[in-house]
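This is the structure, below, for whatever I ask next.
Removed: one protein chain of the complex. Kept in place: all other protein chains.
Letters are used for the chains, namely A, B, C, D and E, taken in the order the chains are written, and counting of residues starts over at 1 for each.
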């Protein structure tokens, strides 16, 4: 556990702190006016980043630490041109055993245990025992279950944080729970919720998030849809009683959930559950994207009731209507 | 009120009936084996169509009745190659005053008064009095209100029946009511429901449904989106206290509800309400389309658990998953 | 085995023949000039179709035989307006046990045993024993192997005949064998040929070809790409020694072989083998399409050196350049 | 009125000037060789931009002036590496009352009064008094009329300068005047010219150009097409005698003038006037784009007879054919 | 020269006429009530089509005449179910020498000589003698010139009639003449008119119009753009003094005139002349399409002020605004 987080710099102004950081950038620069070099660094943890300078005795630091490594550093916090920075006195490479990776990655703002409990509550409510058993076989898997609890939902876009996948799935389950009664004659709620839980399960192998978030080679070559189809087949091999038609419907829900060929779905949604599910998954992702864009706009200095810059992920500019109305 | 409906033919087999019909097709044909001509006709009412034949004394019928007219006809019901038909003894043109158009058009299976009451209940629940007053000014309009009660929602696709527009709107309000709580921090439920009520209101002038369903010239040149924008501006002229920003958000919701440029929306959804609304409107329309395709497939002789023929409105084939599972 | 094939009608003009047929169409019609009805039928076998008429005593035939059934029929061949037809004296429904389905389906013009031997010869030549064992597990499967020998490659387009899948695969193997040496530094020939053999294997479950060619429900909901991924996983479960990276490359080859998202490939080809394979598969299919279009044009009365009608499968008109040059 | 414009720097080399500027960029930098900081600034007016440096006593300037403000500054002009710059001695923030915004915005090269007179001359020539009265109600509006005289036609692309909208409209009127006689049997010239005047009128509310050119929130949420439809309805409310069909045709001309859905037109041009108008509007915009690209290429050092760089607004590179031929 | 045209049938009701026709359709049918067969035929000339019947002695007619041939026929005109038809007494195949093809093809309603003179007047007005000489070399070519006078401009769409190409070119020249002065600073009017005359010249080899309108094989494989590039190169070989840059500009105008890649233009318009020309060519074609659609709608029984059926060539429905306004 870290003692100091970058977001708390203000409380430590002019004090010396010692903590672990992720070394984002490092370069040696000439001192202005000659007289040798100094180190310019950027340090990061899960709460943010700040600049660091090391003016002397950095030879050892330079040789032992490189970009992307964890470091232990001691220095004094001060403020320069309105921003906090740190002037380092010592810095060394940190061993993995010293580090709790969770200190260095953005994480869901929700309690993971509570999300997990809510998810299991939904599964407890299933009336279809085949589907319940199938979903349990994923959640209770000693390897997949814990990975699913911590995985991000994306490398860069919506829910790109630790626990993001679980968060996305639970929000989606809630939405499915709200909408299913509207289509009680056509839609099986257990099938819909099975899709919500399994559709992105392949991301636990598509993405790697040990240090930074990235795609695995398997993820790039196969994609999370095919990966989860594979996981499903492995489990099916142990569930010979699972009805064939039910299996086909579950696989179809996963295959078609992106809703369009160009988004990597090899099939369009053909059943009522698949049509409802792909619509709700898309809606949930868009709403989370909007929240992120609104926050980003405010951070970058926009007024909350202004239209945001053009959002590439949404292919349009956005407006926080609540703030816009309040701004009258 | 008609005494006899085509769907009830089986109960009148070999009996003589007298009723009003819409004359869908009429042609004179040579009798097989010579000996003059006979009339081959197709008669319709809101419950279906059947074939008619008139073998003699049809000169007056032929000159007074033409395709698309209403007729009064007397004849005997019998069965031919497994289908009911009618052999006419008399037929004459019917005056509009004799006809209740409602007997000849497909209509919603729901009670229009009940749908209307449910709709008004939603409006009563608004907390935003500006929006409430705006919506009331549409519903209470002596011309627009009744038109809105009876309008179909389309010429051919989903909800192409009398009362179809109201039915679509009420179902959509229910769905909005279910989903709004999920996005309580971003979405104003009154704005969402205002969009649900007004988004297709322009269809009362885009479509004509006095006898058959068709597009008006204004509808083809302007489209229902622009028509309702015009109605809104006319009402706004009498509501100077209506907040400017609220007006802009309402207009944006209407403009963007088709969700894509190529569907005739000049703007993409940019606010949380607009993103949610266009998703739910699309989902409701697709689900109604699916119901219609499943019914059509069964009527054309498909097994309920078979994949349907390719659906042009959905751009794919469909499967009734409930029937498919039950068919195991 | 049938004694008489429709294509041989000319040799039996004015003779009475007895044989089995597929009943494509049947309807009762009024005789011209009154005096009751007759049966108008269309009969088919793998060599073509012709019209049939049955003027008398057809009551039993009418009740026992319906469209899509096999029948046994006796009648006299004659010529009417330039075409051969048959006037039936007797017709009855035929039991499945009387029928050799092969008599009623178009089939490859090549010898299936020879194609199969050539295919196995390619596999014998593999140097990668993992891939060899994997492919053998498909070919030697008591259910999949025989299905693969007889399956068509499509419902309607290229290779839509019995044995068409095997024919397509063998031609593709030959082409891979020719091209692989050009890219000896980048392309593993065994991987390429594994793709050639397995890429369409899912069609044995995507298509049904017992009587006519059609899609299975599983085929429509999952597609042959996902089906073969499932087969592959089932086999992998029994081959724990199969290298993980090799499995990923094989799955990627299958996933990406259609080359474009809109053709149902969830991934674009990313490896040298995948790029080469999707190009060659596409080329082989196009060349077979062209052969079929040239044949169809000649059958429909076009001169061989004329441009064909617009081909929907190729999205263009075509020209048989060899015939065009020869026609000078 | 400013006394000095940046484009006249050469006439003031080595002289001290005092004038108002728009402060485009400001930053404090370390002096080379130590010894504190200096200010690096970019100053702008409607004739261009140049660099400024302030070496001393800039504390007050730094605190009172920020990027995007108007400033009053005194300094000496000199030349550095071939470009003029100014070394500031004093700079302070300027009040809006000191500023004539016209000094800081690019403006049409044509005389606005002359363009306005020409526009009114076209309107005087109308034979359809309904259309004439409608157009006059826009031009004579005490708010809209003056805004229309000064508005730019775009934020960044063609005619992005003060008076640009009026300039575009007048050029378009000339073009309509030339082309209308070609289609005298199909096209009503007054309708065509009404479209030319009104089609972009909504830009007076879609764009803001008080200091810099930008989109209003209303502009982004509704777009200029819907805005002008609203203006039109407001005016129609006072013209009950305006023929309904004529109104529909005018609205259709405005709705369809972008010619394609993906450009934000909710309707394709369906009448002869609409087809002609959208073609001519597109042509005029493209020709103005080409002029701008040719000028930009020469400014950036290209030879006039060279192909330009790839133009994003035209999606291609361009060639000034006149210069190309002259360059032989 | 034919003595009788189908459009004049009303003037010959109940009279016997003898004339030449194009035999569009021919089939032998059973007489109702037995008693043998009769011939049902469709006859055509440039003014229209009508039905023909031949009840007796048609053996020789049947063997000597086939669909697509010219025939000489004698028969009596009468009216049946509101349409004129002819009951034939004699019919024989007609030799090509008896036929003036012009009697059987739709032709421009304008005087070809007058169009030709107008075209040459435009060329006389060129100031650029290189271009003038180039254009003359096409028009004066003993093979190409006459072909250009009679060629249709298309197989089926706009200007699909004899003289249609010349008509299209002359109308386009007029439009170029109107628009060129608007762009006097950028556009060379001689270049623009050269494009107007040459851009579709390749159609004289792309199309065949000896009996019916069709594509040549060369036309289908190369297209009229490449064909005219070839013609141009052949002429250039004899004009060594023709400036290289001018040749490139002319070729570019031809290559780019379709304005989009998907319409078969290998280059987008990059010069002012090319941008103007492709816009005007597209506009002229669209206006001619609209005229044709309006006429077709009236012929099929639509009211002139109604919206037409969906036009495939225009990808939308159309409205004759002039008739719509007059219909108030």
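Assume a contact is a pair of C-beta atoms (placed from the backbone, for glycine too) under 8 Å apart; a residue touches a chain by one contact, two chains touch by 3 or more.
Source: prediction; values computed, not measured.
Chemist: Quick check: which displayed chains does the absent chain contact?
Modeler: A, C, D, E
Chemist: Which residue, C:140, C:186, C:262 or C:309, contacts the hidden chain when the whole complex is considered?
Modeler: C:186
Chemist: Quick one: say which of C:12, C:53, C:286 or C:302 touches the chain that got left out.
Modeler: C:286
Chemist: Just the residue numbers, please: which parts of chain A touch the chain that's not shown?
Modeler: 30, 32-34, 215, 217, 220-221
Chemist: Name, in rising order, the residues on chain E that touch the hidden chain in the full complex.
Modeler: 217-218, 220-223, 225-226, 229-230, 233-234, 237, 248-249, 251-252, 255, 261-267, 270-271
Chemist: Which chain C residues would touch the chain omitted from the figure, given the whole complex?
Modeler: 171, 174-175, 178-179, 181-183, 185-186, 188, 191, 243-246, 249, 268-273, 275-276, 279, 282-283, 286-287, 290-291, 307, 315-322, 324-325, 327-328
As a working rule, only the chains that are shown with their structure count from here on.
Chemist: Identify the chains in contact with chain B as well as chain D, in label order.
Modeler: A, E
Chemist: Which neighbours do chain A and chain C have in common?
Modeler: Correct list: B.
Chemist: Could you report, rounded to a multiple of 5°, the rotation needed to superpose chain A's C-alpha atoms on chain B?
Modeler: Angle of the fitting rotation, chain A to chain B: 180 degrees.
Chemist: Starting from the Cα centroid of chain E, hunt down the chain whose centroid lies farthest away.
Modeler: Centre of mass proxy via C-alpha means gives A as farthest from chain E.
Chemist: Quick check on chain D: which residues sit in contact with 2+ other chains?
Modeler: Counting only residues that touch two or more other chains, chain D contributes 217, 220-221, 249, 270-271.
Chemist: Connecting every touching chain pair, does the picture come out as line, ring, star, complete or other?
Modeler: other
Chemist: Please list each pair of chains that are touching.
Modeler: Chain-chain contacts present: A-B, A-C, A-D, B-C, B-D, B-E, C-E, D-E.
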